[in-house]
Structure formats: C-alpha cells, structure tokens
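Just passing along the structure, written as structure tokens.
A single protein chain has been omitted; all remaining protein chains appear in their positions.
Chain IDs A, B and C follow the sequence of writing; residue 1 opens each chain.
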Amino acid sequence: MVIVEIVSGPITPFPSEDDHQQDGAELVFNGRVRATEHGENIMALEYEQYDGMAETELTQLANETCKKFPIHDLFCKHRIGKVSVGETSLHVVIWSKHRKEGLEAMIWFIIELKKRIPIWKWAILEDGTRIPSECKH
Amino acid sequence: MVIVEIVSGPITPFPSEDDHQQDGAELVFNGRVRATEHGENIMALEYEQYDGMAETELTQLANETCKKFPIHDLFCKHRIGKVSVGETSLHVVIWSKHRKEGLEAMIWFIIELKKRIPIWKWAILEDGTRIPSECKH
Amino acid sequence: MIQVKVKCFSQVQYALGVNELSLELEPGTTSAELEELVRNTAQGKLDGVILRIAVNQKYVPVEIELKDGDEIAFIPPVQGG
Partner (left out) sequence: MIQVKVKCFSQVQYALGVNELSLELEPGTTSAELEELVRNTAQGKLDGVILRIAVNQKYVPVEIELKDGDEIAFIPPVQGG
C-alpha cells in the first residue's frame, strides 16, 4: 500500500504502531533542513512545488518502488512552503519482511525523488533574501 | 555520540526532536517480531542476552560505527525477554549530515550486530513450547 | 494562433521574474521552439541550466507540437527531499 501526502505545515510522522505483523523491518527516513546550505548560513528553506504534478509523480514513484522491491508499504510526506532549520521536510516509512529490501527500496526511492519530483528549494538567508538553492546532490 | 541500552520492557523510541541542526538525515530502523519464524507460527520471541557482555559489545560496535562512517550520533535500544508478535525488538537511530553515510552506517551496524552481539532468540510456539530459534539470516 | 500557459519554477522563475506566462503562439510551434523563446527572454540567465519539459503536467522527453490550451513547464533540476 502507498500513501503520499504533500503538506504545507509541520510533518506529523506516520504512526509506528500500525498493523504490520508480517513486517520484520520498519525503516524511517526524516530529511531535515540544515543550518547551512552550500556553506552559507540560512534561516529556512522554502520548498516550492509544481502543484498537482508533484503529487502525481510522487504517487507514481511510490507505486513503482513497491513493484521494484519486495516491500509491503511505502508512506511518504513532503513538506512545502517555509521550513525552518531543524524541521523535517521529507518523511518516508517503508515496511518490509526483511530489512535488506527495505533499505534498498529507501535508497532508490530517495534518489529517484531527487531526480524527478518537481519540487524546488529556495534558500532564505539571514538577511531575508530568497534565492533558488543550487544544491546539486 | 553514542547511546546504547538493553531494556527488558517495551521499547520507547528515542525522541526525534533532538538538537541535531547540522544533521540533514535522521534514519530510524525498527526491527519487529514477525508472526512466523522459519515458516512456523509463533506467539512471541524470547530474547536472551549474555548479561554484561552484550551491552559492552554493543557499545563498542556503536563507537566503531561512528568511527568508520562520517555520522554524528548513533542511538540504539535492544529489547530482552519476551517480545510479542508486532513489537519492536531493535530500535536504531542514526543522525548524519547526508543520508548516504547514514544508510551505509545503518546497514553495517545491523550486519555486525547480528554477527557478534551475544543475544539469542527463543521461539515461543503456539503450544507454549520454547525452543532456540535457528534463524541464520 | 494558439494560447498556452508557461509555468515558471525555481531558476526559471528567478530569471524571468514571473510565476506564469500566457503566450500566443503560431500554430505548429514546438516545445523546443518555445524553450528557445524562453531562454532568449531570460537573456542568458538560463545558460547552462538543463531544462526538462513537462506538457500538461507530464514529462515529455521528445520535441512535440504544442496545442491550444497546453500548460508547459520548463523544469530546472529538481531539489526535493
């Protein structure tokens, strides 16, 4: 099963106590905003999405991941708008029978997300300036 | 920094809202007890430890992991005693600047844990029998 | 003439100074021709920036002929996560 949400407020993690009795491995990834971006101190990042397309592409990617790897469930939330330093911008949970496929699926899912989901970061610098972040990783 | 705990009751996850402002990646692994072990239905697993040595070895492994990979913090809890199906037996959190090193450290840490930490599983079958689990993975 | 909408994100938005453009084009104009027009409008600010094209919210890997009412986005390198 797949759940995908693009949210504009703080991310509430998916509950861990779900009914996954055949899943030995629960893997959670939280991507957080760091205090520096390309060596410059920032106040926050502002995430911009292509409304509609971002969610469609993310749902498709989640479904592809579940087909490509023998995992059971992939839940994902991506935050949009201003995200302060230390806050979570991306939250992904994968449930699988064993940890190996869960870890592989997580790695692949995030790499692909960073390649194709139409979401961008603007850095908000300490002086308030807002510039497109040119982060290439 | 490293925190290692061997606990006999249910595992409370480490709080996610810690002060990790230079850490873009927070990775959480929860190992859960599955309803079947080697194809047999089980009620629970009972984890047995070598008192003292298990915690010493686990602390040493956590420190080794922090030296081997450029991660900042590794927190780990392992539960001992009877753990029912669906409950968490192992909880690991790794904070790192980028996700890559966090994922690699997580993979290595769990592989090594399963090689050298003196902890064993007993399967508690549906009829109440308690036998050493011979799980090899 | 056909009417199309161009969505501008990130570096494209920064270079053009707008979120969205409404354009009238000659019938038969292709996605690649529109990209050239956008790049020219940006006056060099998009040089070296790889742009992928999405038409009606789907990535389109080849040059296509645009139709009236199309929504086009020139997608600079994405940065989710």
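Operating definition for what follows: contacts are C-beta pairs under 8 Å (C-beta built on N, C-alpha and C of every residue); 3 or more make two chains touch, one makes a residue touch a chain.
All figures in this text were calculated on a predicted structure; none of them were measured in a lab.
A.B. asks: Under the definition given at the start, what are the shown partners of the omitted chain?
C.D. replies: B
A.B. asks: Given the contact definition stated above, which residue among B:Ala25, B:Leu90 or B:Ile124 touches the chain not shown here?
C.D. replies: Of these options, the touching residue for the absent chain is B:Leu90.
A.B. asks: Mind listing the chain B residues that contact the chain we can't see here?
C.D. replies: That gives, for chain B, the contact residues 31, 47-48, 50, 52-54, 56, 78, 89-90, 110, 113-122, 131-136.
Note that only the chains that are shown with their structure count from here on.
A.B. asks: So which chains are sitting against chain A and chain C at once?
C.D. replies: Touching chain A and chain C alike: no chains returned.
A.B. asks: Where the centres are mean C-alpha positions, what is the separation of chain A from chain B, in Å?
C.D. replies: Each chain's C-alpha centroid was found; their separation is 24 Å.
A.B. asks: If you look at chain A, which of its residues touch at least two other chains?
C.D. replies: In chain A, residues 31, 110 touch at least two other chains, as defined above.
A.B. asks: Multi-chain contacts only, two chains or more: what residues does chain C have there?
C.D. replies: In chain C, nothing touches at least two other chains.
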